[in-house]
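One protein chain omitted, others in place.
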Amino acid sequence: MPVIDLANPTRFLNIVNRVLPWLAAATALLFAFGLARAMNAPDDYQQGATVKIMFLHVPSAWLGMMGWGLMSAAALGTLVWRHPLADVAGKAAAPIGAAFTFLCLITGSLWGRPTWGTYWVWDARLTSVLVLFLLYLGVLALYWTAEDPGRGSRAAAILTLVGAVNIPIIKFSVDWWNTLHQPASILRMGGSAIDPSILWPLLIMAAAFTLLFATLWLAAMRNEILRRRVRAMRIMQAQEARE
Amino acid sequence: MQLKGDSLACSRGGREVFAGVDFSLSGGEALLVIGRNGAGKSSLLRVIAGLVRLAAGHLTLEGGDGDASIGEQAHYLGHQDAVKPALSVRENLEFWTRYLGGGGEIEPALDAVDLAPLANLPATYLSAGQKRRLSIARLIAVPRPLWLLDEPTSALDAPSQVRLAELMRGHLASGGMIMAAAHGPIGLEHTRELKLGPA
Partner (left out) sequence: MSAFTALIVRDMRLSVRVGGGALMGALFFLVVVVMMPFALGPDLALLARIGPAILWLGALLASLLALDRLFAADYDDGSLDLLMMGRLPLELAVAAKAVAHWLTTALPLVVISPVLGMMLNIELRATGTLALTLLAGTPALTFIGLIGAALSVAMRRGGLLLAVLVLPLTIPVLIFGVAAANAAIVGPVPFGPPFTILCALSLGSLVLGPFAAAAALRHGLE
């Protein structure tokens, strides 16, 4: 089945309806497995059991960034090829990516409390993630304030691409700024070198998170397509009333 | 010179505004676009001007400048006047002449719309009709073959409407094309009509 068939929203909906339950089940299973492995992983010699927040924190960070990558691809689809589902894909991915980024900030903050004694530090990584979160909020603001979904999607697509160009620059600047202001090195959040007993649960959790993203994303796309259908029907209703 | 539209379709805000519109317009001709409110008259003009994207169909201008888009060879007179109140009448017109290019003359244009006595007055003092005339002066000052007029006679009193009709006739006589959206006649004889909306 060629990918181009997915371009048809009805076809896409049919596929999603069939795939989604399986995807959700796989996600649940993988989470169960991953969490079990994570619980059994050894404690860190310095941080104790709190290091296990890493199993939530690190995958969230990856997915926050992956979300922006997906949005960028969708943005190209919207602006260059005007693919009908690209709009929907980007709009659906934005809140999910933002949520994972927010989760990363929260878990980072909770991790920081026992480790550094405060809920927030302006270290390079956390600060970069915070800026990424602000960029997500900017994109979401464009979706929310646009009266016309098409116009909102196109504006969001442009901002997404501008952000994609800027994110490496921002990351570089924040790293530079951080070394400037905190010459003494601090406990890195990654902990000591990754040991296989930590690496495997981490990878499994990352896979589980990715499946969760995919499940939520497809469900969100389905909702957005249905929402647009309702809007189209209302427009037709108004038009017919004038005849 | 000929402007041809073939199966044109346009949608705004998810709503299909018009579809399957065909027309052709030759040099020296005027086409009156009529239809109810919301039928897409303004949208059609904006599509031709290049301000709104064409969802389907082809638009070609034969005999024009091949390197320039249709919008660069057209004037668009919309509902708004694009007059800056802080600039004088002359400064407003001078700016558009320089920006739109084409090396036009300002004084004859101001004379043509009878605004020459007010040339140095800040545009904030102009009435709605006078502002309308100032934007019409733009069409005279910068020569472009295609005029896209959206309800050109609104906000104009009777003498001004007569003057506008004269200017339009002059444009047609020199081989120009006019496409005007209106609810009623605009003072030109021998105009063809293009009706938009449900059959």
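For clarity, chains are labelled A and B in written order, and residue numbers in each chain start from 1.
By definition in this document, contacts are C-beta pairs under 8 Å (C-beta built on N, C-alpha and C of every residue); 3 or more make two chains touch, one makes a residue touch a chain.
Keep in mind that this is a model prediction, so the values were computed, not measured.
Check A:I53, A:L135, A:I198 or A:I225 against the missing chain and you find that the one touching it is A:L135.
Per the touch definition above, the residue from B:A82, B:L121 or B:A155 contacting the chain not shown is B:A82. Check A:L126, A:L159, A:I198 or A:L211 against the missing chain and you find that the one touching it is A:L159. Those residues of subunit A that touch the chain absent from the view are 79, 131, 134-135, 137-138, 141-142, 145-146, 151, 154-155, 157-159, 161-163, 165-166, 169-170, 172-174, 176-177, 180. One chain is missing from the display, and on subunit B it is touched by residues 12, 46, 49-53, 68, 71-72, 74-76, 78-84, 86-87, 91, 95-96, 98-101.
Throughout what follows, only the chains that are shown with their structure count from here on.
A separation of 48 Å divides the Cα centre of subunit A from that of subunit B.
Against subunit B, in their complex, subunit A makes its touches with residues 147-151, 228, 231-232, 235, 239, 242-243. Across the complex, subunit A is touched by residues 12-15, 38, 198 of subunit B.
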